[in-house]
Structure formats: C-alpha cells, structure tokens
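All protein chains but one are shown at their positions in the complex.
Letters A, B and C name the chains as they come in the text, with residue numbers starting at 1 for each one.
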C-alpha cells in the first residue's frame, strides 16, 4: 500500500518592512517570514479535497495584519504570536513552525550621530529565529544568526592530522581561518529576554573565535559553543556550522619571491564543511 | 555537563569535469561532489587532537584520483565507490555520505546531428544522488533531481479551500501552476540500473504533472509520487518538494481591458512551499 | 558651474508571462522588460519639478496593457511597439530604449510528443533585444542571446603566445574551451523576419563554434562573427562576449597517475574576458 508520510505546506519569503514612527525618530525593521503547517492533510494530497487547506496567501495576509496589531519588536516574540494565532484559529493543524530572519539595518551615522530617519544596511548577517508550536503543548524556540563572515589572521594552525597516500596538504602552523558562521541555539524556557541573550551569545561566539588558539575549525567551533553553554544557562543546546572558506597561500617562488604568509587567493569552492551540535548532558 | 552531540565534517563543492575520449566522439560530464564523515571525533573538537582527522583537502584529492581510475559513469555508482573507499581506508569513521550532482550537458546539434566533441548546457536542472554507507553495514542510495522548472497552463484549479477573515484569495477554476521540482527517491536495493530507472522516474513525474487534473499543488505532488511507487517496485519511498511559483493575473480592468487568463506577473517571492514524503506501507 | 550631463530613468525587471490560448494548445512566453527614458529632465533633477516625469510605475502598467492589445509575439516587434507608444505619448522624451529578454520555455515532451499545455524551462539561455527610438527619427534594433553555455572538448589549442618572466602557463595543443556566450547584432533595416534571422544566426554561431579549429578564444570569436556577417546581409555589426571559463587539468602525477586530458577542475573565477565588435567596412 502507498501512503502519505510526513508532509508540510506553507508560505516562504513573506517580506515585511515595519516603520515605527516615534516623534522625530523612526525604528526600521526588515523581516522575512516563513510559515509551515503540519496536520492531517491526507484528504488534500490524496483526493484533492481542499476543505482543510488555509491558502498560503492567507498566511501572508496574516503576517501583515498581525504585524500591524502587534507590539512585539523581536523575532522570537512575533514568531510565537504568529504560531499561536495559526494554531488557535486552525483546529486542523497539529503543529506550526514560524521562521523569521532579520536583516541588519542601523541608523546612519551623520557627523558621528545616528540620523533619526535614515538607515544603512550594515552587513549581510542575518538574525534568525524558529518557533515551533504543537497542538499537544510541546513547543520550542531556536534563535540564531547566519552569514556572519569572520576571519582570523593569527592563532590558527592545522597540523598533526591523518595522512594517507593521497594527502598533499602541508601542515600549517599559522594559517588564515575564515568562515561564514551559522549558529542556532535552543532555549530551555520562553521566559527570557531574547534580545539581551541574543546580544550576549553573539558576543561570546565572536569573542571566543577571536581569542581561541585554534588547532582546527572543529576545535574552535566546539570552544565557541561550549562557552555559550557555560555562560548562558537558558540555552540547552547549540548548533554551529562553520564552512572553511579557504585562503590559499600563493606560491611566489616561481617568480623568485618569498611569501611570508602575506599573499593569498581566497576561493569559494571547494570549501570545508564543519558542523556540530553541543548540548548539556546529565 | 557539556558534550558534543551530532557532528559531521567534510568537503563541499568539489567540482569535476570528465572527458572520455572514444575515437572521434567524446563524452563530457560535470559533477559536483560533497563528502561528509561521521565518527568519534570528540578528541578533535574538544581537545584539538587531529590524529583522526583526514584533511578535507585529501577528500578532494581522492575524488580526482578515483575518478581517473573508475570505470563508473553514473552518479550512484561513483558515489558508492567513493563511500566504500573512505570507509575502507578510514577505520575512525562510523559512516560516510557522498552527494553528487550532475549538470545537464548534451552534444550540440549541428545541422540536426549531435556534434561529437561540442556540448551545450541544456538546462539548469540537476541530477542528484546521495549515498550513505555505515560501518555496521547499513547503507542507502537516494537518487533525485533538482530545479526542474515546469509549468501547466491548463488543468489546474484551486477552489473549495478554507476561508477565514483574512482570506482574500479568489477561487480559481483555471490557474497557472508552476514549480521548480525537487525530488529524491530511495531504492530498496543496490542491484538496479540506476540510469534506466532515473530516466523512467523522471518521465513518470513529468507525465503525471502534465496530465493530472490538479485540485492543488499537494494533489498533483501526491499523484506524481504515487505513480512512481506504483510503477517502479525498486523504489521504497519518494520525497517531493514543489514550491508554488505564483503567476498573478494582472488586473487590467483599471485600463478598461479584460484579461481572459492571458497576462500574468510571475513573482519569485513570496512563494508557496509544499513538500511530502510518500512511501510503501504494510 | 555644475550641470547635469547624461541622464536616464526608467523601470527595470518588469516581468510578464503571456499565455495565448489557441483551442487545445497554448503558447507560453516569459519576458522581462526594461524601459529607459531620455529627455530634458533637468528641472526634475535640479529643482524637484516632476511635471515632466511619467512615473516608472506607469511604464510597468503600459507593458501589461499593451501586451494585452498587441498581436506581436516576437521581442523585437513588441519592443518597437512599446518604444513607439512612449515616444508618441510623451513629447518630453528625446528618445527611449526598450530591452526585452525571453526565457527558454518549450512544450514538455510526453511520450515523445509536445504536450499542448505543459511547458519546461529548457535552458538558462536568454533571447534578448534592445530597441532604441529617437524623436528625430534615428532608431536601431539589436537582437541577441545571453548565457548560452557551450564547451569544445577537441579542436582547441593555445600556443605560440607571448611569454614574460611571470608566464607559467604551459602551451596547450588540446585544451577544453568553454564559455557562456553573449552576442548581440544590429540590423540594418527593420524590415526583416526577426524570428527567422535569430534562428539562423544562432545556428551559425553554434556551428562555427563547433567546427572551428581554434587557436584562441579570440580566433574562434572572430570566426563566429565573421560568418554571421558573411551569410546574413541584414546584419551590420555584431558584438560577441566570450568569457573563458577555464577547466584546469588536474595534476595526478602526485598520486602516480597519468591524466591524458580527461580529469579537469572547472573554475568560475578567475576567468578570461574576451570581447569584440565585428562590422562591415567600406
């Protein structure tokens, strides 16, 4: 017999700009929202019966309508509000997942002072969150960040590794280590200040990255996650993804020149892939 | 206590072009390979001990070296060969996963005939495979395709859906249905002709997409997967992902014109998201 | 004194899907239109006087409204219709330029036959056109194509080149030659069958690329353009852009293996850049 197993449907890339007008000073936020529904939708898939299908266009409308009413200004709280709304209004759902990412916009500095109504996209880093709510009460909030592009020019080696007959990589006592960090962490409770903790966790991740004496990407990745768990008791587990974006030392000896670790070719592909999940354990 | 949970490392985007020179006629293939290792790498992550770490650069070298020796010409078989090689030569691994995608290149037609040594990239569709091998013997092969961009201009409706106070979507008796299909299916055995089955499954997916009287994307997605499972006994399960790439009917009544389902704006975002897994069940 | 020199404004990326419903069989086209206006807009730039500024939103509306009325099915003719419309209705313009690109969609083959209402995006190649109309009567039509990705695995060498102290490239008697062709050609008259000529020119470009015994990208580029001008008297000049997308031979001797021109790494960057304009001369 053939049967439907897991299935999900929803709306991706619902884009939202919000301007809060507070006297002379504005706030500006740009979010991209994804909503996914899970439930017993077999009759839709198998028979084409749409009676339980809320259109994805309605999901999009809901994002805009709730954004107008909501007083929430952080991703996690608006994500929860959306997830609650969908679950409350749609008995056909068993669970819903809301993912929101926020672009980095800041007040433009004009003569050293933040301009009240002008903004600049300050990096390509994204702040992210994923809220899952289930009908039976289980729920979770993950917060994270994506595409945080960082580079160490000191304090990174890669040596003592396994060598086989196809290994040509030389050991490196002092190499560049660059990555585009993606991280997400799970809170043990909803009762936290998401904004404050996000800021602290981001600082920890960056601080450890900067200070760590790195034996490998894995080694630094683990150290970053470990300190987050040590210092932030509200975080249960953390996932880190750190592609190794190689900078290759250029061989200038062909031209009678030395290259004392100064001239590199950055390459996008191939790249190393390193990911791990680190968690508290009893 | 803080501990390492899941972790993986490897090399992504290893690109390979192979030219087989057979007399006057050449074969041309372009593959992109990703290799991921799983094992007990805690000492590397936690202590910076690299003795069990085969460099990802070596994984890259291995792809090229094995490609030279191998007589395999299909993704799945070369993927198995790579996975076997890594598992055999690296006792520290518990499992390895090899993913390969192939670009669409065809002999260029010159005056109606395939030119023996000139090729054209015939679409942005990718053929894909993922081979997982575990030390304890468990293994699996998934084959698939990605970014197959297709469109129905008839035989698609979306009506009878759930409406709430935020629903503004009109019912559509005759809408455009476009998607960028991603599919992957799992074989129950390695002892199949991957190339022949891939071709058959692709034809089934496209044939059902074309002929189906669609009540929704979900409805068509399920029908496509169901027929694959009905006709191809070697396939155990199939996953389909069909984003709904909307084409919006332009309101020309503002200009005193009708629009009998002829003039549309295609939009990339937001888009619907529909995915399901369909499998055999006892 | 400070003054406004050249200036242009308009609308980019106006996307249009057209479905022509002819009994059981449909036609499907996807175009992206750009419209640029030139004229005396100094008062707008300098003083903020918008009285001569037709909104770019109106340009977009015009594309959809004219598409509904038009019987034109080829890029060049619809481009002329748009350009004429804007020039006729906007005395403030000195000239207008309309660029249209068309995606490659074809009827899906089902059991070997074109399905009447299902389509597949058959490649990432674009067909292009640029129509310029000036108030004083001067006008031009360029047609072209973009992102036609092609590869020669034989008949291409690169040798006998200039060598200086920084040259390390070995001479190659038999290298891969791949490119993403962009071409555009100018017609000497509007009174041609754009569709027929486009097809012929595309076939000439591809045929010469396939058959040419190439001494360099430049050599093949010129040969391609030359034959177009020789065989198509309606074309005045042709511009060709052929980035050299390198496939680097992998050095397998490090592993005790030979590599008889079979195993390559394709790289996206850096790439060679070769462009030329070829024209008739008295």
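Going forward, a residue touches a chain if its C-beta (ideal position, glycine included) is under 8 Å from a C-beta of that chain, and two chains touch if they have at least 3 such contacts.
As the structure is a computational prediction, the values presented were derived from the model and not from experiment.
**Student:** Could you tell me which of A:35, A:100 or A:176 touches the chain that is not displayed?
**Tutor:** A:176
**Student:** Among A:4, A:54, A:82 or A:148, which one touches the chain that has been omitted from the display?
**Tutor:** A:148
**Student:** On subunit A, where is the contact patch with the chain that was removed from view?
**Tutor:** Residues touching the hidden chain, for subunit A, are 15-21, 26, 28, 30, 61, 64-65, 67-69, 105, 108, 110-111, 115-124, 148-155, 176, 206-207, 209-211, 247, 250, 252, 255, 257-267.
**Student:** For subunit C, which residues touch the unseen chain?
**Tutor:** Contact residues on subunit C toward the absent chain are 1-15, 34, 36, 41, 44-58, 60-62, 65, 89-90, 92, 158-164, 166-169, 214-219, 221-222, 226, 229-230, 237, 243-244, 268-282.
**Student:** Name, in rising order, the residues on subunit B that touch the hidden chain in the full complex.
**Tutor:** Touching the missing chain: residues 165-166, 168, 254-255, 268-269.
Heads up, the rule we're going with is that only the chains that are shown with their structure count from here on.
**Student:** Nearest whole angstrom, what separates the Cα centre of subunit B from the Cα centre of subunit C?
**Tutor:** Taking the average C-alpha coordinate of subunit B and of subunit C, the gap between them is 29 Å.
**Student:** Express in whole angstrom the distance between the two chain centres, defined as the mean CA positions of subunit A and subunit B.
**Tutor:** About 24 Å, centre to centre.
**Student:** What are the residue numbers in subunit C that touch two or more other chains?
**Tutor:** In subunit C, residues 255 touch at least two other chains, as defined above.
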